[in-house]
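With one protein chain withheld, the remaining protein chains of the complex are depicted in position.
Moving on to chain A:
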Amino acid sequence: METLSYLAPLAQLDVLWTIALGTLGGLIIGALPGLTATMGVALLIPMTFGMAPVMGLNMLIGIYIGGIYGGCVSSILLRTPGTPASAATVLDGYPMAQKGHAGKALGMATIASTIGGLIAAVVLATLAPQLAGIALEFGAPEYFALALFGLTIIASLSGDILKGAISGLLGILISCVGADPISGISRFTFGIQGFASGFAFTPALIGLFALSEVFTQIERLASKEPPVTLVKNRWPSWADMKESRSALIRGSFIGTLIGIIPGTGSGTASWIAYNEARRSSKTPEKFGTGHMPGIAATESANNAVCAAALIPLLALGVPGDVVTAVLMGGLMIQGLAPGPMLFQTNPDVVVGIFGGTFIATIFMFIFGMALIPVFSKILMVPRRMLTISIVLFCFIGSFSINLNPVDLYTMVGFGVLGWGMQKFGFSQAALCIALILGPMLEANLRRGLLQAGDNLTEFLSGPITLLFLALTVLSLGWPMVAKALARKSNARPEITE
(Lines give C-alpha, C1' and ligand atoms only; values in the text may rest on other atoms or scores of the structure.)
Protein backbone atom coordinates (compact mmCIF):
# COMPACT_ATOMS: atom_id res chain seq x y z
CA MET A 1 0.00 0.00 0.00
CA GLU A 2 2.80 2.29 0.93
CA THR A 3 4.45 1.53 -2.37
CA LEU A 4 1.31 2.58 -4.21
CA SER A 5 1.22 5.89 -2.37
CA TYR A 6 4.69 6.63 -3.75
CA LEU A 7 3.17 6.44 -7.21
CA ALA A 8 0.72 9.24 -6.42
CA PRO A 9 3.04 12.10 -7.47
CA LEU A 10 3.20 10.54 -10.93
CA ALA A 11 -0.51 11.13 -11.40
CA GLN A 12 -0.08 14.89 -11.08
CA LEU A 13 -0.65 16.72 -14.29
CA ASP A 14 2.57 18.72 -14.22
CA VAL A 15 4.66 15.58 -13.66
CA LEU A 16 2.94 13.77 -16.52
CA TRP A 17 3.35 16.83 -18.68
CA THR A 18 7.07 17.02 -17.90
CA ILE A 19 7.59 13.33 -18.68
CA ALA A 20 5.66 13.73 -21.94
CA LEU A 21 7.70 16.75 -22.90
CA GLY A 22 10.94 14.98 -22.03
CA THR A 23 9.99 11.94 -24.07
CA LEU A 24 8.97 14.01 -27.08
CA GLY A 25 12.11 16.12 -26.83
CA GLY A 26 14.21 12.97 -26.55
CA LEU A 27 12.49 11.50 -29.58
CA ILE A 28 13.39 14.52 -31.67
CA ILE A 29 16.95 14.67 -30.33
CA GLY A 30 17.37 10.98 -31.10
CA ALA A 31 15.98 11.35 -34.59
CA LEU A 32 18.47 14.08 -35.47
CA PRO A 33 21.77 12.47 -36.39
CA GLY A 34 24.60 13.55 -34.13
CA LEU A 35 22.38 14.62 -31.27
CA THR A 36 22.51 11.64 -28.96
CA ALA A 37 20.44 10.72 -25.93
CA THR A 38 23.53 11.26 -23.76
CA MET A 39 23.85 14.82 -24.92
CA GLY A 40 20.12 15.49 -24.49
CA VAL A 41 20.17 14.27 -20.90
CA ALA A 42 23.39 16.11 -20.04
CA LEU A 43 22.26 19.42 -21.49
CA LEU A 44 18.93 19.35 -19.69
CA ILE A 45 20.26 18.44 -16.25
CA PRO A 46 20.50 22.12 -15.21
CA MET A 47 16.77 22.43 -15.97
CA THR A 48 16.03 19.87 -13.28
CA PHE A 49 17.82 21.86 -10.56
CA GLY A 50 14.61 23.47 -9.41
CA MET A 51 12.32 20.47 -9.87
CA ALA A 52 11.21 17.86 -7.35
CA PRO A 53 13.42 14.75 -7.69
CA VAL A 54 10.74 12.47 -9.15
CA MET A 55 9.73 15.06 -11.70
CA GLY A 56 13.23 16.05 -12.78
CA LEU A 57 14.60 12.53 -12.94
CA ASN A 58 11.63 11.21 -14.86
CA MET A 59 12.00 14.01 -17.37
CA LEU A 60 15.61 12.90 -17.90
CA ILE A 61 14.52 9.26 -18.17
CA GLY A 62 11.90 10.34 -20.71
CA ILE A 63 14.62 12.00 -22.79
CA TYR A 64 16.73 8.86 -22.51
CA ILE A 65 13.93 6.50 -23.57
CA GLY A 66 12.66 8.83 -26.30
CA GLY A 67 16.21 9.47 -27.51
CA ILE A 68 17.15 5.81 -27.90
CA TYR A 69 13.86 5.17 -29.70
CA GLY A 70 14.13 8.27 -31.90
CA GLY A 71 17.39 7.00 -33.34
CA CYS A 72 15.46 4.46 -35.40
CA VAL A 73 13.65 7.15 -37.38
CA SER A 74 16.66 8.43 -39.27
CA SER A 75 18.14 4.91 -39.43
CA ILE A 76 15.07 3.64 -41.25
CA LEU A 77 14.33 6.66 -43.41
CA LEU A 78 17.77 8.03 -44.22
CA ARG A 79 20.21 5.22 -43.38
CA THR A 80 21.67 7.65 -40.85
CA PRO A 81 21.82 6.16 -37.36
CA GLY A 82 20.35 8.90 -35.16
CA THR A 83 22.19 7.37 -32.22
CA PRO A 84 24.81 4.59 -32.20
CA ALA A 85 22.16 2.37 -30.57
CA SER A 86 20.17 2.13 -33.77
CA ALA A 87 23.00 1.45 -36.21
CA ALA A 88 21.85 -2.18 -36.48
CA THR A 89 18.33 -1.02 -37.39
CA VAL A 90 19.75 0.37 -40.63
CA LEU A 91 20.25 -3.17 -41.95
CA ASP A 92 16.58 -4.01 -42.39
CA GLY A 93 14.88 -0.69 -41.75
CA TYR A 94 16.37 1.18 -44.67
CA PRO A 95 15.67 -1.52 -47.29
CA MET A 96 12.04 -1.62 -46.05
CA ALA A 97 11.73 2.13 -46.46
CA GLN A 98 13.21 1.86 -49.94
CA LYS A 99 10.49 -0.62 -50.82
CA GLY A 100 7.88 1.92 -49.74
CA HIS A 101 7.13 0.37 -46.36
CA ALA A 102 8.64 3.14 -44.27
CA GLY A 103 5.44 3.47 -42.24
CA LYS A 104 5.33 -0.21 -41.39
CA ALA A 105 9.04 -0.29 -40.57
CA LEU A 106 8.64 2.63 -38.21
CA GLY A 107 5.49 1.04 -36.79
CA MET A 108 7.33 -2.18 -36.06
CA ALA A 109 10.25 -0.24 -34.56
CA THR A 110 7.81 1.64 -32.30
CA ILE A 111 6.01 -1.50 -31.18
CA ALA A 112 9.30 -3.33 -30.63
CA SER A 113 10.78 -0.43 -28.65
CA THR A 114 7.67 -0.31 -26.51
CA ILE A 115 7.60 -4.04 -25.80
CA GLY A 116 11.35 -4.11 -25.11
CA GLY A 117 11.01 -1.09 -22.87
CA LEU A 118 8.05 -2.50 -20.96
CA ILE A 119 9.61 -5.94 -20.44
CA ALA A 120 12.79 -4.37 -19.09
CA ALA A 121 10.75 -1.99 -16.95
CA VAL A 122 8.89 -4.93 -15.39
CA VAL A 123 12.22 -6.59 -14.68
CA LEU A 124 13.50 -3.31 -13.24
CA ALA A 125 10.52 -2.91 -10.93
CA THR A 126 10.42 -6.49 -9.72
CA LEU A 127 13.94 -7.91 -9.77
CA ALA A 128 16.31 -4.94 -9.64
CA PRO A 129 18.10 -5.80 -6.37
CA GLN A 130 18.36 -9.51 -7.23
CA LEU A 131 19.67 -9.03 -10.77
CA ALA A 132 21.96 -6.12 -10.01
CA GLY A 133 24.50 -8.59 -8.64
CA ILE A 134 25.23 -9.73 -12.22
CA ALA A 135 26.77 -6.33 -12.85
CA LEU A 136 29.41 -6.96 -10.21
CA GLU A 137 30.43 -10.37 -11.52
CA PHE A 138 32.00 -8.85 -14.62
CA GLY A 139 35.76 -8.47 -14.28
CA ALA A 140 38.25 -8.15 -17.10
CA PRO A 141 38.10 -11.82 -18.21
CA GLU A 142 34.30 -11.76 -18.34
CA TYR A 143 34.21 -8.57 -20.44
CA PHE A 144 36.86 -10.02 -22.72
CA ALA A 145 34.85 -13.19 -23.29
CA LEU A 146 31.67 -11.19 -23.90
CA ALA A 147 33.42 -9.00 -26.48
CA LEU A 148 34.89 -12.07 -28.17
CA PHE A 149 31.44 -13.63 -28.38
CA GLY A 150 30.08 -10.37 -29.77
CA LEU A 151 32.70 -10.40 -32.50
CA THR A 152 31.48 -13.77 -33.77
CA ILE A 153 28.46 -11.85 -35.08
CA ILE A 154 30.75 -10.72 -37.89
CA ALA A 155 31.00 -14.28 -39.16
CA SER A 156 27.26 -14.70 -39.48
CA LEU A 157 26.47 -11.17 -40.67
CA SER A 158 28.73 -11.07 -43.67
CA GLY A 159 27.82 -13.29 -46.58
CA ASP A 160 31.40 -13.65 -47.74
CA ILE A 161 33.28 -14.85 -44.69
CA LEU A 162 36.69 -13.71 -45.93
CA LYS A 163 35.50 -10.20 -46.75
CA GLY A 164 33.64 -10.11 -43.42
CA ALA A 165 36.80 -11.02 -41.56
CA ILE A 166 38.76 -8.36 -43.43
CA SER A 167 36.14 -5.74 -42.54
CA GLY A 168 36.16 -6.82 -38.91
CA LEU A 169 39.93 -6.80 -38.62
CA LEU A 170 40.07 -3.42 -40.32
CA GLY A 171 37.59 -2.16 -37.71
CA ILE A 172 39.75 -3.47 -34.87
CA LEU A 173 42.84 -1.85 -36.41
CA ILE A 174 40.99 1.45 -36.73
CA SER A 175 39.91 1.22 -33.11
CA CYS A 176 43.59 1.07 -32.10
CA VAL A 177 44.04 4.72 -33.06
CA GLY A 178 44.21 7.01 -30.05
CA ALA A 179 45.39 6.66 -26.49
CA ASP A 180 46.49 3.18 -25.49
CA PRO A 181 43.92 2.00 -22.90
CA ILE A 182 46.54 0.78 -20.43
CA SER A 183 49.69 2.87 -20.83
CA GLY A 184 48.02 6.03 -22.13
CA ILE A 185 50.56 6.44 -24.91
CA SER A 186 49.24 7.92 -28.17
CA ARG A 187 49.12 5.38 -30.97
CA PHE A 188 48.81 6.00 -34.72
CA THR A 189 47.75 9.61 -34.26
CA PHE A 190 50.48 11.00 -36.55
CA GLY A 191 50.92 13.82 -34.08
CA ILE A 192 47.42 15.16 -34.68
CA GLN A 193 46.02 16.26 -31.33
CA GLY A 194 42.42 15.78 -32.48
CA PHE A 195 42.99 12.04 -32.79
CA ALA A 196 44.35 11.72 -29.25
CA SER A 197 41.16 9.97 -28.17
CA GLY A 198 40.85 7.95 -31.36
CA PHE A 199 38.25 8.39 -34.06
CA ALA A 200 35.05 9.75 -32.56
CA PHE A 201 32.47 7.00 -32.74
CA THR A 202 29.31 8.80 -33.83
CA PRO A 203 30.96 10.77 -36.67
CA ALA A 204 32.52 7.51 -37.84
CA LEU A 205 29.10 5.83 -37.88
CA ILE A 206 27.49 8.76 -39.66
CA GLY A 207 30.17 8.61 -42.33
CA LEU A 208 30.11 4.84 -42.59
CA PHE A 209 26.37 4.51 -43.08
CA ALA A 210 24.94 7.87 -44.11
CA LEU A 211 27.55 9.68 -46.17
CA SER A 212 28.51 6.47 -47.97
CA GLU A 213 24.86 6.07 -48.96
CA VAL A 214 24.83 9.63 -50.24
CA PHE A 215 27.76 8.78 -52.52
CA THR A 216 25.92 5.71 -53.75
CA GLN A 217 22.79 7.81 -54.35
CA ILE A 218 24.75 10.37 -56.31
CA GLU A 219 26.03 7.60 -58.53
CA ARG A 220 22.45 6.56 -59.14
CA LEU A 221 21.15 10.08 -59.71
CA ALA A 222 22.18 9.89 -63.34
CA SER A 223 20.07 6.80 -63.91
CA LYS A 224 16.33 7.54 -63.87
CA GLU A 225 14.97 5.62 -60.97
CA PRO A 226 11.33 5.58 -59.96
CA PRO A 227 10.83 7.49 -56.70
CA VAL A 228 9.87 5.59 -53.60
CA THR A 229 6.13 5.12 -53.52
CA LEU A 230 4.87 5.34 -49.99
CA VAL A 231 2.51 2.75 -48.62
CA LYS A 232 0.48 4.59 -46.01
CA ASN A 233 -0.02 1.74 -43.56
CA ARG A 234 1.87 2.12 -40.29
CA TRP A 235 0.55 -0.87 -38.33
CA PRO A 236 2.27 -4.18 -38.99
CA SER A 237 -0.19 -6.96 -39.86
CA TRP A 238 -0.85 -9.91 -37.56
CA ALA A 239 1.21 -12.07 -39.86
CA ASP A 240 4.12 -9.62 -39.48
CA MET A 241 3.75 -9.64 -35.72
CA LYS A 242 3.64 -13.43 -35.61
CA GLU A 243 6.76 -13.65 -37.73
CA SER A 244 8.57 -11.15 -35.48
CA ARG A 245 7.31 -12.53 -32.18
CA SER A 246 10.33 -14.60 -31.24
CA ALA A 247 12.76 -11.90 -32.42
CA LEU A 248 10.90 -9.41 -30.24
CA ILE A 249 11.02 -11.51 -27.11
CA ARG A 250 14.63 -12.54 -27.62
CA GLY A 251 15.58 -8.93 -28.30
CA SER A 252 13.85 -7.73 -25.15
CA PHE A 253 15.59 -10.23 -22.92
CA ILE A 254 18.99 -9.86 -24.56
CA GLY A 255 18.64 -6.10 -24.16
CA THR A 256 17.68 -6.48 -20.51
CA LEU A 257 20.65 -8.72 -19.73
CA ILE A 258 23.20 -6.64 -21.64
CA GLY A 259 21.75 -3.49 -20.09
CA ILE A 260 22.51 -4.77 -16.61
CA ILE A 261 26.18 -5.37 -17.47
CA PRO A 262 27.85 -1.98 -16.97
CA GLY A 263 29.82 -0.42 -19.77
CA THR A 264 28.28 -2.39 -22.64
CA GLY A 265 25.28 -0.37 -23.75
CA SER A 266 22.57 -0.44 -26.36
CA GLY A 267 24.89 -0.63 -29.38
CA THR A 268 26.22 -4.02 -28.31
CA ALA A 269 22.78 -5.27 -27.30
CA SER A 270 21.11 -4.48 -30.60
CA TRP A 271 23.82 -6.20 -32.65
CA ILE A 272 23.70 -9.33 -30.51
CA ALA A 273 19.89 -9.36 -30.66
CA TYR A 274 19.96 -8.95 -34.43
CA ASN A 275 22.36 -11.82 -34.77
CA GLU A 276 20.38 -14.10 -32.48
CA ALA A 277 17.16 -13.33 -34.35
CA ARG A 278 18.85 -14.17 -37.61
CA ARG A 279 20.47 -17.31 -36.28
CA SER A 280 17.25 -18.72 -34.92
CA SER A 281 15.17 -17.70 -37.91
CA LYS A 282 13.92 -20.24 -40.44
CA THR A 283 14.66 -17.72 -43.18
CA PRO A 284 17.99 -16.13 -42.26
CA GLU A 285 18.60 -15.18 -45.89
CA LYS A 286 15.79 -12.60 -45.68
CA PHE A 287 17.65 -10.58 -43.05
CA GLY A 288 19.26 -7.50 -44.48
CA THR A 289 16.76 -7.20 -47.30
CA GLY A 290 14.03 -5.40 -45.33
CA HIS A 291 12.84 -8.15 -43.02
CA MET A 292 10.59 -7.11 -40.12
CA PRO A 293 12.04 -9.40 -37.44
CA GLY A 294 15.38 -7.66 -37.98
CA ILE A 295 13.88 -4.36 -36.87
CA ALA A 296 11.92 -6.03 -34.09
CA ALA A 297 15.11 -7.54 -32.64
CA THR A 298 17.30 -4.45 -32.67
CA GLU A 299 14.69 -1.97 -31.49
CA SER A 300 13.33 -4.15 -28.70
CA ALA A 301 16.89 -4.73 -27.52
CA ASN A 302 18.06 -1.13 -27.50
CA ASN A 303 15.04 0.13 -25.62
CA ALA A 304 15.22 -2.74 -23.16
CA VAL A 305 18.74 -1.53 -22.37
CA CYS A 306 17.33 1.85 -21.21
CA ALA A 307 15.31 0.48 -18.35
CA ALA A 308 17.77 -2.32 -17.62
CA ALA A 309 20.72 0.08 -17.32
CA LEU A 310 18.83 1.72 -14.46
CA ILE A 311 19.01 -1.56 -12.51
CA PRO A 312 22.70 -1.41 -11.50
CA LEU A 313 22.47 2.37 -11.17
CA LEU A 314 19.64 2.34 -8.65
CA ALA A 315 20.50 -0.88 -6.87
CA LEU A 316 24.28 -0.52 -6.68
CA GLY A 317 25.20 3.03 -7.66
CA VAL A 318 26.95 1.67 -10.73
CA PRO A 319 25.87 3.20 -14.04
CA GLY A 320 25.05 0.67 -16.76
CA ASP A 321 25.99 2.89 -19.70
CA VAL A 322 27.05 6.42 -20.61
CA VAL A 323 23.56 7.91 -20.32
CA THR A 324 22.97 6.43 -16.88
CA ALA A 325 26.37 7.77 -15.82
CA VAL A 326 25.08 11.22 -16.69
CA LEU A 327 21.78 10.44 -14.94
CA MET A 328 23.80 9.59 -11.86
CA GLY A 329 25.07 13.16 -11.93
CA GLY A 330 21.45 14.31 -12.07
CA LEU A 331 20.62 12.20 -9.02
CA MET A 332 23.61 13.52 -7.05
CA ILE A 333 22.59 17.11 -7.75
CA GLN A 334 19.23 16.30 -6.21
CA GLY A 335 21.12 15.19 -3.12
CA LEU A 336 20.34 11.53 -3.81
CA ALA A 337 23.22 9.11 -3.90
CA PRO A 338 22.27 6.04 -5.92
CA GLY A 339 23.18 2.74 -4.34
CA PRO A 340 21.76 0.06 -2.06
CA MET A 341 20.87 2.68 0.53
CA LEU A 342 18.60 4.58 -1.82
CA PHE A 343 15.93 1.88 -1.53
CA GLN A 344 15.84 2.47 2.22
CA THR A 345 16.36 6.22 2.43
CA ASN A 346 14.28 7.34 -0.54
CA PRO A 347 11.88 4.56 -1.55
CA ASP A 348 9.55 7.24 -2.96
CA VAL A 349 12.18 8.25 -5.51
CA VAL A 350 12.97 4.66 -6.47
CA VAL A 351 9.30 3.77 -6.94
CA GLY A 352 8.75 7.07 -8.72
CA ILE A 353 11.50 6.22 -11.19
CA PHE A 354 10.05 2.73 -11.74
CA GLY A 355 6.67 4.29 -12.48
CA GLY A 356 8.17 7.02 -14.62
CA THR A 357 9.94 4.44 -16.76
CA PHE A 358 6.58 2.84 -17.61
CA ILE A 359 4.92 6.17 -18.27
CA ALA A 360 7.74 7.41 -20.50
CA THR A 361 7.64 4.16 -22.49
CA ILE A 362 3.92 4.58 -23.05
CA PHE A 363 4.33 8.22 -24.09
CA MET A 364 7.05 7.08 -26.46
CA PHE A 365 4.60 4.65 -28.07
CA ILE A 366 1.89 7.30 -28.45
CA PHE A 367 4.19 9.98 -29.87
CA GLY A 368 6.03 7.51 -32.06
CA MET A 369 2.86 6.13 -33.63
CA ALA A 370 1.34 9.58 -34.03
CA LEU A 371 4.40 11.02 -35.72
CA ILE A 372 5.06 8.21 -38.20
CA PRO A 373 3.04 9.83 -41.03
CA VAL A 374 4.94 13.08 -40.46
CA PHE A 375 8.33 11.37 -40.43
CA SER A 376 7.53 9.28 -43.51
CA LYS A 377 6.86 12.44 -45.50
CA ILE A 378 10.63 13.01 -45.51
CA LEU A 379 10.82 10.41 -48.25
CA MET A 380 8.51 12.53 -50.42
CA VAL A 381 11.19 15.20 -50.58
CA PRO A 382 12.79 15.05 -54.04
CA ARG A 383 15.83 12.80 -54.01
CA ARG A 384 18.27 15.57 -54.93
CA MET A 385 17.17 17.88 -52.15
CA LEU A 386 17.04 15.06 -49.65
CA THR A 387 20.57 14.03 -50.53
CA ILE A 388 21.85 17.55 -50.01
CA SER A 389 20.05 17.83 -46.67
CA ILE A 390 21.55 14.53 -45.52
CA VAL A 391 25.03 15.80 -46.37
CA LEU A 392 24.29 18.91 -44.34
CA PHE A 393 23.09 16.83 -41.41
CA CYS A 394 26.13 14.58 -41.63
CA PHE A 395 28.36 17.61 -41.16
CA ILE A 396 26.30 19.37 -38.48
CA GLY A 397 25.73 16.15 -36.56
CA SER A 398 29.39 15.14 -36.60
CA PHE A 399 30.61 18.55 -35.53
CA SER A 400 28.05 19.23 -32.82
CA ILE A 401 29.15 16.30 -30.65
CA ASN A 402 32.65 17.38 -29.68
CA LEU A 403 32.98 20.68 -31.58
CA ASN A 404 36.17 19.18 -32.93
CA PRO A 405 36.93 19.91 -36.60
CA VAL A 406 38.94 16.69 -36.79
CA ASP A 407 35.64 14.81 -36.41
CA LEU A 408 34.57 16.18 -39.79
CA TYR A 409 37.59 14.59 -41.44
CA THR A 410 36.73 11.40 -39.60
CA MET A 411 33.18 11.53 -40.95
CA VAL A 412 34.24 12.18 -44.54
CA GLY A 413 37.00 9.57 -44.34
CA PHE A 414 34.61 6.91 -43.08
CA GLY A 415 32.10 8.02 -45.72
CA VAL A 416 34.56 7.26 -48.51
CA LEU A 417 35.60 4.03 -46.79
CA GLY A 418 31.96 2.96 -46.37
CA TRP A 419 31.17 3.75 -49.99
CA GLY A 420 34.14 1.69 -51.17
CA MET A 421 33.20 -1.19 -48.88
CA GLN A 422 29.62 -1.17 -50.12
CA LYS A 423 30.77 -1.10 -53.74
CA PHE A 424 33.10 -4.06 -53.35
CA GLY A 425 30.87 -6.14 -51.11
CA PHE A 426 32.58 -5.64 -47.75
CA SER A 427 30.24 -5.52 -44.77
CA GLN A 428 29.95 -2.11 -43.14
CA ALA A 429 28.11 -3.76 -40.27
CA ALA A 430 31.15 -5.92 -39.54
CA LEU A 431 33.34 -2.84 -39.36
CA CYS A 432 30.83 -1.13 -37.06
CA ILE A 433 30.70 -4.10 -34.67
CA ALA A 434 34.49 -4.23 -34.54
CA LEU A 435 34.61 -0.51 -33.75
CA ILE A 436 32.25 -1.07 -30.80
CA LEU A 437 33.81 -4.25 -29.46
CA GLY A 438 37.47 -3.88 -30.42
CA PRO A 439 38.36 -1.39 -27.67
CA MET A 440 36.43 -3.44 -25.09
CA LEU A 441 38.28 -6.58 -26.17
CA GLU A 442 41.72 -5.00 -26.06
CA ALA A 443 41.37 -3.00 -22.86
CA ASN A 444 40.00 -5.97 -20.93
CA LEU A 445 42.50 -8.45 -22.30
CA ARG A 446 45.37 -6.23 -21.26
CA ARG A 447 43.84 -5.18 -17.95
CA GLY A 448 43.18 -8.83 -17.13
CA LEU A 449 46.77 -9.78 -17.98
CA LEU A 450 48.07 -6.91 -15.88
CA GLN A 451 45.97 -7.98 -12.92
CA ALA A 452 46.83 -11.66 -13.24
CA GLY A 453 50.55 -11.07 -13.72
CA ASP A 454 50.44 -12.11 -17.40
CA ASN A 455 48.75 -15.39 -16.60
CA LEU A 456 46.49 -16.35 -19.50
CA THR A 457 44.67 -19.09 -17.58
CA GLU A 458 42.74 -16.29 -15.84
CA PHE A 459 40.80 -16.04 -19.09
CA LEU A 460 39.75 -19.67 -18.91
CA SER A 461 38.24 -19.63 -15.44
CA GLY A 462 35.02 -18.45 -13.89
CA PRO A 463 31.55 -19.56 -14.95
CA ILE A 464 30.64 -16.41 -16.93
CA THR A 465 33.89 -16.40 -18.86
CA LEU A 466 33.54 -20.06 -19.70
CA LEU A 467 29.90 -19.59 -20.71
CA PHE A 468 30.75 -16.85 -23.19
CA LEU A 469 33.76 -18.73 -24.52
CA ALA A 470 31.57 -21.79 -25.04
CA LEU A 471 29.00 -19.61 -26.83
CA THR A 472 31.78 -18.23 -28.99
CA VAL A 473 32.94 -21.69 -30.03
CA LEU A 474 29.35 -22.79 -30.58
CA SER A 475 28.50 -19.73 -32.60
CA LEU A 476 31.50 -20.22 -34.87
CA GLY A 477 31.25 -24.00 -35.08
CA TRP A 478 27.50 -24.49 -35.27
CA PRO A 479 27.06 -23.69 -38.98
CA MET A 480 29.60 -26.41 -39.81
CA VAL A 481 28.01 -28.89 -37.43
CA ALA A 482 24.58 -28.08 -38.81
CA LYS A 483 25.81 -28.62 -42.34
CA ALA A 484 27.36 -31.93 -41.41
CA LEU A 485 24.18 -33.04 -39.67
CA ALA A 486 22.08 -32.02 -42.64
CA ARG A 487 24.33 -34.03 -44.95
CA LYS A 488 24.08 -37.02 -42.70
CA SER A 489 20.31 -36.90 -42.52
CA ASN A 490 20.08 -36.48 -46.27
CA ALA A 491 22.15 -39.58 -46.73
CA ARG A 492 19.90 -41.61 -44.49
CA PRO A 493 16.44 -40.12 -44.98
CA GLU A 494 14.77 -42.85 -42.92
CA ILE A 495 16.03 -41.33 -39.64
CA THR A 496 14.51 -37.90 -40.18
CA GLU A 497 11.37 -37.32 -38.22
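Just so we're on the same page, contacts are C-beta pairs under 8 Å (C-beta built on N, C-alpha and C of every residue); 3 or more make two chains touch, one makes a residue touch a chain; residues count from 1.
In this text, contacts and distances are computed from a predicted model.
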{"item": "Choices \"Spermidine/putrescine import ATP-binding protein PotA\", \"Tripartite-type tricarboxylate transporter, receptor component TctC\", \"Molybdopterin synthase catalytic subunit\" or \"Glycerol-3-phosphate-transporting ATPase\" - which one is the UniProt name of the chain not shown", "value": "\"Tripartite-type tricarboxylate transporter, receptor component TctC\""}
{"item": "Full-complex contact with the absent chain, from A:I182, A:A370, A:L392 or A:L460", "value": "A:I182"}
{"item": "Selected from A:A8, A:L173 or A:A196 as touching the chain missing from the view", "value": "A:A196"}
{"item": "Full-complex contact with the absent chain, from A:A8, A:L43 or A:V416", "value": "A:L43"}
{"item": "Candidate in contact with the missing chain, chosen from A:P284, A:P340 or A:P479", "value": "A:P340"}
{"item": "From A:I76, A:I254, A:V318 or A:V349, residue that would touch the chain that is not displayed", "value": "A:V318"}
{"item": "Residues from chain A at the interface with the omitted partner, ascending", "value": "35, 38-39, 41-43, 45-46, 49, 135-140, 179-186, 193-194, 196-197, 200, 262-263, 312, 316-319, 325-326, 328-329, 332-335, 337-341, 400, 402-404, 439, 443, 447, 450-451"}
